[in-house]
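Showing chain A:
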Amino acid sequence: MGTIVFFIFAILAIAAASGVVTSRNIVHSAFYLALSFSGVAVLYVLMNADFLAAVQLLVYTGAVSIMVVFAVMLTLRGEVSDSNPENRKWGWGAFISVLLFAVIALVVLTNSDWRVLPSAWTSGGSAEDMSLLLLSQFMIPFEAAAVLLTVALAGAVILAKGVKENQ
Partner candidate 1 sequence: MFGNGLIKGLRITLKRFYGPNLTEYYPEVKPNLPPRTRSSMALEPEKCISCGLCVNICPNQVINLTSEKDGNNKRVLKTYHMNIGRCLLCGLCTQSCPTGALRLSQEFENAVYHREELLWDMIARSKRSNKPSGEEG
Partner candidate 2 sequence: MDALNNVFVNIAAYIRGLFADSHSLSADLTINIIVFLMLFLIMVVAALFLSLVERKFAHWVSQRSGPNRLGPHGWFQFIADAVKMLGKEDIYPANVDLFLFKIAPMMLVGITLMAFGVIPFGKGMVAINLDLGIFYFLAVSSISTLALLMAGWASNNKFSLLGGFRAVAQMISYEIPLLFSLLGVIMITQTFNLSSIIEAQKTIPFIFLQPLAFLIYLIAGIAETNRAPFDQVQGEQEIVAGPFTEYSGLRWGLFMLAEYGNVVATSAIAVSMFLGGWYGPGFLPGWLWFILKIWLVIFIMMWVRWTFVRMRVDHLMHFAWKILLPLSLANIFLTGLGIYIYQLFIPRIGG
């Protein structure tokens, strides 16, 4: 049962990902991206990482709409059905992607600590354990990420609004 569901959604995610790069319409590409993220979210659920799945939906799939807005805003000038032209250097892109995939796969496969838990965290749901980990063992990266995001937010505001001169 789980295997069938896995293959359905894995194929869906990969097909949607290929749709992202091959679709000629940039808005379609963005929507394919949302589909791909949703497929990955289902895979997370199958790996008993339900918190991660919810985050994936909330953060990644939900934010794709922003990307669509950007895609529409950036491309309305021309014909939108031909807004995502093929790149002539796609061969290089494919090569680098394959290389990247191979490296990640190698790391994952050789790492002995990589395993899927047989069931969800038993103590108190995955959220509780994850929050404990985030606030104890990974405290510094967590805080650093928070600072980084704040800085990024402030930077974005400044870039968008501009700094008043003579102040």
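Note that in this section contacts are C-beta pairs under 8 Å (C-beta built on N, C-alpha and C of every residue); 3 or more make two chains touch, one makes a residue touch a chain; residues count from 1.
Here is how the candidates were picked: all candidates are chains of the complex that A comes from, given by their letters.
The structure displayed is predicted, hence computed values, not measured ones.
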Considering only this complex, which of 1 or 2 touches chain A? 2
Candidate 2-facing residues of chain A, complex: 1, 27-28, 31, 34, 38, 50-51, 53-55, 57-58, 61-66, 68-69, 72, 120, 124-128
